[in-house]
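Structure, as structure tokens:
Excluded from the complex is one protein chain; the other protein chains are retained at their positions.
The first chain written gets the first letter, and so on, giving A, B and C; residue counts start at 1 in each chain.
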């Protein structure tokens, strides 16, 4: 296997691990490495990645660096939020949703530079390897995939550092020791897992959190904001129109400052084991509540319940890595069909970790005060209709009860 | 219709409205009224209801007063929480779950006293009339049902008060004016709707909340608690074994003190319109998180995802009033089947409106640190298995992609 | 109520019942009646309906007669068959699917002629009243609906005939006696119910069947046909391109001749009771098998299984009358999304009531002989991948089994 790769596109962060992978690919496969580094809003500068790639011998024309934040939010995050997706009832899928985009970019670059393989830095026990590779294959069925963590023998931190040193890969001082946990970050969230978090009975230490201040540290006074929506997507904060990425950035700031979006979760991985993760999704947590709020007055019940029934399946598909699958796209078509009038404004109260919807309004509101009021009105609601409605809904239950009575059980 | 009722069992709170109903039944139907007053944990004394019933001419042997709190929590609330039920993603179903129990008691009393009818005080626009009546019919198919709010002409507050006065029904001073909103309460929750809440764009005023203090008013220091579970039901708080009702009472105190469990929601009623409600479910909000927490380490993924997929349907059935239906009972059988090993302890942090699971442990834990660890281990996980797993999961996607490539779209 | 209708659009067949309704509307409501008679392929001439309407005093410009067969098949039948819809596992929904179209036409005519009401001839115990009226309201929310069978006192055949005679409504000789069962027909199917069919333990007599010959009477030799599909819809039979209605007509002939499409069913009505019906859907039965056949080689598994999971819900919506609802439209969007490559040819064997798919081919086939063959091949399938696939799928089950072993149950 090691012999027939000519050129590989590596998802490259510029960090120690992917630098080791880069060098390992060169030495093991004897192939040319092309790097792809994306700005997904992870909060790191990208130019150091370029320098490091150059240093490791990558040709300038083979170093691809791209700011994909707008594409990430508009084509991945927002469609997912139209579904109100939560994996296992709680997780906002911040890592899952970034993988398909990175994969897609790698495949595009592979076509451009004529590469015959792609590689990623995900480990052999996690979900990310699945998400990367299902995406690769769905987009380029004959691509070769290299997953170094499943292949090499650098199975301990020590070996990894030795390899780095022996190949002149610079090691930042703070990378010498082992990190106390493993991290992923993008504009939607930060996740932490492993090491100190591996005992699910122990509370996550405060230093694990990187993206939010604690509720305790948040201001003692609530912040009120208004999020505007058009056709299911957020378009403004406090009246200011913002691009998708700018909007999520703004919600992240608001969430962070108010201690919003922390989640400590034991979840079920697609590869079959349970793992414990700590997630911070400050803006996303606000966005989910806001989206549910605007839907609450603009979506019909039939549409809303159908969406709710299918949400866990949609979330599972995203989590498992089936973004580029017909079934995810079919569900998306169903969801998007429902969002045409999900337009309006939601007012939210942010306070020390809490996000509360406190007001909603829409030119397309289906809420009808005349209909619901306790006051007698001129509207099309006849109390006697309720009697018939109940009677026919009860008919089958009465038939059942008559059987029970008849047979005496 | 008004002529053929001999004896009716009324769900009687002792308040003004059901007292008016009581008298209206006597005068309109000329029938004997039997009252049923339940202690569901609504926080009111019941003896005044007895006195008032006597005053209104009900025979002592026809006044039924019962403390049903334990039955309510163990037979209704807990089974529902095994499902992690949330209506429309957010509502903990506090009103919905109490109706079937009241209905069941009324039917039992009707059989005991030989009544041919039952009556309730729910209005003609709400969900509760449906919940009461579906339950009545499911349990006693030929029972006659009287829903005064759908029949009478006391269609304004003024008319109601006039009727009360003309029939010597005592009116508490604070009932003279109209209440600023309508309320329901039991051990699980309090709900408020109508009047000042009818504009969904306006924030609910603080005085609406009756069951919880605000997050702002809650202590500045977090409270940590441990909830113990056995087979899916909570059995202890901080190591102290408690009966179901006592446990929920304790969680309510903890929730109340920490500003937990408020919800401001626009929801879709079964009768077809949207309404806005404010809910307070302090203990239930803690219980849901705790139950999800203990499930996270004790439930298999297949079981958990099946439960998540069916939860919205279960919640819809409860909300719509189909508690006593074959389909709810079938879903319950499925859910209960999953709870055998949902046993253990969950540690939670309560802080100013937030409930966070911070630790979980169980003798039946499926979490396997050896399996998930980044460290190399002796456990049954071969990284190469992941490659095959991904390859076969990708096979159909690659076949699809090959088709796309073949036809050039 | 009877006084405020000015002009009503009646779904008029020209038969005795709707003629009585026509006259009853004129006399009871004192309103102008506009008739709409549709050719849905029921196999009756329409001109007699025009003459009868004129005879009953309808103005020529208020008599609407339209051949809607093409619209019926292309806009209603075909979209439904894309879903492979079967109600309660067996029923092809032949009556259900025609009602929304008739309703839509009535509403369009009501707008054209300025009518304030619509009326239909469905009884008060059936599903059709629901289907008509939900469609009316969904399309024209303030329309008034008259359902004579729920209002009048013509509650026996005798009274109906008396009314007809007293109003000079011609009664065909064979309508004098009571029909032995009740019938509905259109291009998709014929249904029979009531009377001799009301005992579900008794076999339906042969004379109930009107649309098909019996399997016994069908030819002793099989007929082979080929149905061509494009994007999920049938477009040709035996290589001959046909319009939707012409194609269904052709399949009906083929089905009829071969004794195909009979169904004797006890089903659950939306209004709450069980009923027994006999259905004949000759062409539709062939079409369903053919569509499943072409999907079997062109649809991906993920798409196919998602469709299968949602089919019962789609069928229920159609049966209940929610064609014009957001949730049906959302499901349709999901289904249609899957049909882009459902193109190709299916060969079927028709023989004495049997329809068997015996061959399928498509330029977009996903069937890959190289992949599936037992022979060793050069294709991208490594047997060792299966080992990893199984291992990771088994991981959670092994974890469970280890728990069972550990706790000794």
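Brief remarks on what is shown
Everything below uses one rule, namely that a contact is a pair of C-beta atoms (placed from the backbone, for glycine too) under 8 Å apart; a residue touches a chain by one contact, two chains touch by 3 or more.
Remember, predicted model here, so these are calculated numbers, not experimental data.
Under the touch definition stated at the start, the shown chains contacted by the missing one in the entire complex are A, B, C.
In the complete complex, the hidden chain is touched by one of C:182, C:223 or C:236, namely C:182.
For the chain missing from the display, the contacting residue among C:6, C:59, C:112 or C:195 is C:195, taking the whole complex into account.
In the full complex, subunit C touches the hidden chain at residues 84, 88-90, 123-125, 129-130, 133-134, 137-142, 147, 149-150, 155-156, 182, 194-195, 198-204, 215-216, 220, 222, 262, 264-268, 271-276, 292-293, 296-297, 300-301, 304-305, 308-309, 311-313, 316, 322, 324-326, 347, 349, 351-354, 356-361, 365-369, 371-376, 381, 383-384, 386-387, 389-390, 393-394, 397-402, 405.
If you put the missing chain back, the residues of subunit B touching it would be 142, 268, 271-273, 299-300, 302-303, 305-307, 322, 325-327, 329-331, 333-338, 380, 392-396, 399. Taking the complete complex into account, residues 300-302, 341, 363-364, 366, 368, 371, 380-382, 384-389, 391-393, 395-400, 403, 407 of subunit A touch the chain not shown.
Note that only the chains that are shown with their structure count from here on.
Taking only C-alpha atoms, you rotate subunit B by 180 degrees to land it on subunit C; that is to the nearest 5.
As a whole-number value, the distance joining the C-alpha centres of subunit A and subunit B reads 31 Å. Each chain gets one centre point, the mean of its Cα atoms, and the points for subunit A and subunit C are 42 Å apart.
Chain contacts: subunit B has residues 300-301, 366, 368, 371, 381, 384, 386-387, 389, 393, 397-400 touching two or more partner chains.
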